[in-house]
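A single protein chain has been omitted from the complex, and every remaining protein chain is retained in its original position.
Now for chain A:
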Amino acid sequence: MIHLLTVDWLLLLEKLILIVIVVMASLVIAMYETYAERKIAAFMQDRIGPNRAGPLGLLQPLADGGKLFFKEEIIPNHSNKILFILGPSLAMLTAMITSAVIPWSGDINLFGRTVSLQIADVNIGILYVFAVVSLGVYGIMIGGWSSNNKFSLLAALRGASQVISYELAMGLSLIAVLMITQTLSLKEIVEQQMASHWNILYQPLAFIIFFTCALAECNRTPFDLPEAESELNMGYHQEYSSMKLGFYLFAEYVNMFISSAIVVTLFFGGYDIPFLDEAAHADWGNWLALAGLVCFMLKIGFFIFLFMWIRWTVPRFRYDQLMDLGWKKLIPLALANMVITGAVILWMNK
């Protein structure tokens, strides 16, 4: 029997608050990613982008969100209603829960308690991320299938096969990293990088493969085949309207934020402040954690920018090119990288 008094209620409260903050922050960041996307697209095409709603157009995401909310909600007659609603919910859910294992910054001291800025330091954190990411494709699959529309279904099939193909290369590229870190916990991976060098120095090839696969997992150009509007009208969310459509679009941006966070955590030192020895400045206390968080966010921001930069540079791959790249190029490269890393580690330890 569990004694209620022995449960650390403050811990529960603290985690709950952290969850609310992380979820809200991801949503707000996703909102402003849409704004950034439009601005970056505009700037790269020699335009200015949205600048009418509020100063510099900063209220544009609110206007867009408000518009989506007030749109008519349409559920097609021949669709499977439960699945039709489940689709976008699942897409959003999987996008959000990945953030649970990301270490946002070091521990802080609040009212005499040491509060970890990570919702759950699971010792198999990276496996959890993989599990949730592969669940993410169900949002697309269910949405596309339940719409009872051939274009949606085609898009969903494309999405599913794409995610499955690229997950392989992603996992293989990661094994090389894990061989170096010897741990699956994201927090420990970050701490190791803080103590020595960022993993990008040891595993540049793994980073490139991982990042490419992250693009594919987020359905971002050049891998945006599930929503190739010129081929499939609109893709798996063609029959969706109002906020259900909004959820799909939003989930994509949340995914982008989270996968940037994971790339940074794995390869770019997470909340490590470059050129600063954190251990020597432990007396900074909470300020150090805050600086780490800001640093983390800046790195994430750079990767979000990179995502968008690539989107507005590269045209979409043809479907066979996509499969070619995934199976014939990335997987052999990742395998070679894995073998070489293993060999080098063995040789070093000898």
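Following the convention adopted for this analysis, contacts are C-beta pairs under 8 Å (C-beta built on N, C-alpha and C of every residue); 3 or more make two chains touch, one makes a residue touch a chain; residues count from 1.
The rule we apply is simple: contacts and distances are computed from a predicted model.
Asks: Would you kindly match the missing chain to its UniProt protein name, picking from "Spermidine/putrescine transport system permease protein", "NADH-quinone oxidoreductase subunit I", "Fe-S-cluster-containing dehydrogenase component" or "ABC-type xenobiotic transporter"?
Replies: The UniProt record for the chain left out of view names it "NADH-quinone oxidoreductase subunit I".
Asks: Per the definition of touch given earlier, which of A:Phe43, A:Phe69 or A:Trp287 contacts the omitted chain?
Replies: The one listed residue touching the chain not shown is A:Phe43.
Asks: Just to verify: which one of A:Val132, A:Ile262 or A:Leu333 makes contact with the chain not shown?
Replies: Among A:Val132, A:Ile262 or A:Leu333, only A:Leu333 touches the chain that is not shown.
Asks: Taking the full complex into account, find the residue in A:Ile180, A:Ile310 or A:Met323 that is in contact with the omitted chain.
Replies: A:Ile310
Asks: Residue by residue, what part of chain A touches the chain that was omitted?
Replies: The missing chain touches chain A at positions 40, 43-48, 208, 309-310, 312-314, 324-325, 329-330, 333.
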